[in-house]
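Every protein chain except one is present and positioned as in the full complex.
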């Protein structure tokens, strides 16, 4: 589906919002692509982000799934709106065992108040990419609320 | 519901597993309580864990919700079993705005293969505790697989 | 948590809405209790409602989980509001094998726009009640929209 963003400056708005999330910098996530209704984030492996088997922690996989959904949705929203995640559901499909995590999300429905996204998280090991998680999210558009304090 | 753990040494097993998760140390999460079918984890606020409004990041809230569910379930499992999260669904109910995050989870059903947990995440601000997220998780018991590489 | 309904006539409003759902009559569901932020629905077994093993169909279990959540939430809403389910997540915990299905739901958070509920579905077999499903739902309040065409 081709979406037309209301805010032509959506890429800058999202890049700016991403960089105001200290947690993204802390884990060294990278905003790799934003298109109308689409977002992609990459996260290189770091032992600090791992669980007891040495794989990316499920919480990190969920973080990436949540953030790509949020920015995919936010790309379509008004300049003057803020966004919050209402809920997300994440299936952990394969162990997140690899050197890089790639999250991709697409807007399924951009509604007046609520937006629904589907997201995939892939893990890359020795160059091979594999689906490791899939999620479905609901986001809410808060109109006339700035995306910062 | 009162559960009887199969492994009398479950507290040590879980404490040990928790401390083998580098991500828990990285964010400075603390394992505060483990009982049969129950787990509680605390996480003090740190700006590194925040999103663009300065609140705990949704991914961090999800991390805590996932980990309390995992250890609540793991408390009932066999000594020789490992555990994986199959999926979780998280509702973000109020902004996670505060100095401390408290996650609590209870096992709803401990099954032969799958275990279902419900978790609550509270945020404490100026000493006042408020529900900020609620989740429901499915965990799988992997028999005869050690909880480390 | 004790909720105070905005509409003192909420019981009649919900009873009336329930009876305008032809599907509830078709499957012979009974609205058994409504309190502020709480709802209970019963459904006697009928072979027509079963799946291939003769148990209540998962879709029927989901129907009851969804409807108790909807009416638990609706009990707190404005007289002039309508309600829609945004999403729900249902864990099927035990086979729904029995003569009666009992759904119970409680509001976890009644918000300005969104309401979050947790619901349990029990199955009664030979008089013994057992948890067979658990769900978590998000509902939206549509203000100034009547609950009928």
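A, B and C are the chain letters, set down in written order, and residue numbers restart from 1 in every chain.
Simple rule for what comes next: contacts are C-beta pairs under 8 Å (C-beta built on N, C-alpha and C of every residue); 3 or more make two chains touch, one makes a residue touch a chain.
A quick note: this is a predicted structure, and the numbers were derived from the prediction, not measured.
J.: In the full complex, which of A:17, A:50, A:75 or A:138 touches the chain missing from this view?
T.: That would be A:138, which touches the missing chain.
J.: Based on the whole complex, identify which of C:49, C:72 or C:116 touches the chain you can't see.
T.: C:49
J.: So which bits of chain B touch the chain we can't see?
T.: 86-87, 89, 113-114, 138, 140
J.: If the hidden chain were put back, which residues of chain C would touch it?
T.: Contacting residues on chain C, toward the hidden partner: 17, 20-23, 25-26, 47-54, 57-60, 62-64, 66-67, 70, 84-92, 95, 147-149.
J.: Name every residue on chain A in touch with the hidden partner chain.
T.: Within chain A, the residues touching the omitted chain are 89, 91, 93-94, 108-109, 111, 116, 118, 131, 134-136, 138.
The definition used in the following text is that only the chains that are shown with their structure count from here on.
J.: Taking all residue numbers at the chain B/chain C interface, are over half used by both copies (same) or under half (different)?
T.: Because over half of the interface numbers appear in both copies, chain C and chain B meet with the same residues.
J.: Could you work out how far the Cα centre of chain A sits from that of chain B, in whole Å?
T.: Averaging C-alpha atoms per chain gives centres 22 Å apart.
J.: How many angstrom lie between the CA centroids of chain B and chain C, rounded to a whole number?
T.: Comparing mean C-alpha positions, chain C is 28 Å from chain B.
J.: Tell me, which residues of chain A touch at least two other chains?
T.: Within chain A, the residues that touch at least two other chains are 86-87, 89.
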